[in-house]
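As you look at this complex, bear in mind that one protein chain is not there, while each of the others sits in place.
After this line comes chain A, so read on.
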């Protein structure tokens, strides 16, 4: 991944046009595909040990993506029973649409009304590599933090293009 990536975002009346470095396409595509594969309950056949490892990783990721909503166990479990699958499926659908929109040359055309797909997916993909307690950093020597930093940077570029009034806020 690169230290000083470039992206141009043009927000039209009903469409958003994004042109990012061609060198970002493969990292973006690979990471979002990995997120999607962990969200999908329909999985290719695997040997028993491989399946067990994958399912453990899947559970761990889901618990990072959608952490408990209450310190009171039954309340958290009831929420998960009512909303867990909806949240998972919505993110899976968004990831699949994002993948389909990402052109080989780094061009992305997306309906403005659905651009939240990209905002969500860029944010949630970072949890493949980092915890919420870690900040992404494009200049880090740690590849996990560098990847998270790239996704935070692109998410912020998109957000600020969509809502320039958010430009003053940068880090959390």
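One rule holds in what follows: contacts are C-beta pairs under 8 Å (C-beta built on N, C-alpha and C of every residue); 3 or more make two chains touch, one makes a residue touch a chain; residues count from 1.
Heads up, the rule we're going with is that contacts and distances are computed from a predicted model.
Choosing from "ABC transporter permease", "Molybdopterin biosynthesis MoeB protein", "ATP-dependent Clp protease adaptor protein ClpS" or "STAS domain-containing protein", the protein name stored in UniProt for the chain missing from the display reads "ATP-dependent Clp protease adaptor protein ClpS".
Even with one chain removed from view, chain A keeps its contact list with that chain: residues 65-71, 75, 79, 82-83, 86-87, 90-91, 116, 119-120, 123-124, 126-127, 130-136, 148, 152, 155-156, 159-160, 163, 165-167, 169-172.
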